[in-house]
Structure formats: C-alpha cells, structure tokens
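One protein chain omitted, others in place.
On to chain A.
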Amino acid sequence: MQAEVKQNDQEVKHAEHSEFVSFTVAGQAFCLKITQIREIRRWSPVTILPHAPADVLGVMNLRGAVIPIYDLSARFGLQQTEASERNVVIVVSVHGKPVGLLAESVSEIISINPDDIQDTPPVDSRNTMEYIQGIISHDDTMVRIINLDAVISAPEQVMP
C-alpha cells in the first residue's frame, strides 16, 4: 500500500508481465498499473469544494489527510457519475500526493506483457489522446491504460 509509485514509461515497456488493475468508468474498461494504486475504498459522501469544476467531486478524509476526489468519468469528458455506495474510490499517488479517483467498479487484476500494449490510435478527442497512454486487448475487450500524470496534472481551473 505504501509502495513507492513509479510512473516510468520505460518501466511499463520493459518490465516483463506487469500487473494492472482494471476497472470500469462510465461503462468503459480502464486500467492502472498496480504499483500506482495505494488503496481502493468504497465510496462515501465527500465534502463539497465550493466553486470547484464538475470533475472535482470534493475532498475526503484519508486517515487525517485531506485528499481531493476526481470523477474520472467527467475528467474523460464522459457523463458525470452519480456516485453511490456501489462505486469505488481508487487512491493513487500523483506527484507525491494522494488523490482519489471515482470509478464505477473494480473488475480484476490482469497480467500484461508490455509487448501487447498498443499505441492509442489517433482519435478526434484531444483529451482522450492525452489521458490514455496505450490500449490492450483483454478477453476480447479493449482496456485503456490511463496516463495518470496527464489526468491529474492537467490544469484544474477553479472558477473565480
């Protein structure tokens, strides 16, 4: 859980069979490298941040730390998630800070051979291109690998 998180592209490419956690966001399959994930929690109501953009749900108390919770779905430009008890918050560490990501549900842990990762084919959405660092085929479904750095460091505008 406290594992040092490495978001090194190199490592993703050359490591033999890395483990990824796949989950669904707005009906689509996404995944994150298992070492990037600190913990997975059940959704519980968060404290709303006034004037926050739509994809920032609010803040949550993670053992004394105040961490922001993002709605991944809204972040990807998909419809906003109606958060409920069934949903999960995936706590990741980005830029040394814990951040919670709301997902519909966690599916499974999959083992991926780096060679099987395909580049994201060019599509019309710039956001998608930025946020997805590659795709893989798993059990005949397409699983998108999230580029965590791009998702979180993408400028979050706070309305004045």
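Following the convention adopted for this analysis, contacts are C-beta pairs under 8 Å (C-beta built on N, C-alpha and C of every residue); 3 or more make two chains touch, one makes a residue touch a chain; residues count from 1.
Keep this in mind: contacts and distances are computed from a predicted model.
Trainee: Match the chain absent from this complex view to the correct UniProt protein name in "Chemotaxis protein CheA", "ATP-binding cassette domain-containing protein", "ABC transmembrane type-1 domain-containing protein" or "NADH-quinone oxidoreductase subunit J".
Mentor: Options "Chemotaxis protein CheA", "ATP-binding cassette domain-containing protein", "ABC transmembrane type-1 domain-containing protein" or "NADH-quinone oxidoreductase subunit J" narrow down to "Chemotaxis protein CheA" for the missing chain.
Trainee: Among A:Ile37, A:Met60 or A:Ile117, which residue is in touch with the absent chain?
Mentor: Hidden-chain contact among the options goes to A:Met60.
Trainee: Among A:Ala52, A:Leu78 or A:Met129, choose the residue that contacts the chain missing from this document, as touch is defined above.
Mentor: Touching the chain that is not displayed is residue A:Ala52.
Trainee: Across the whole complex, list the residues on chain A that are touched by the chain not included here.
Mentor: 46-52, 56, 59-61, 63-68, 97, 156-160
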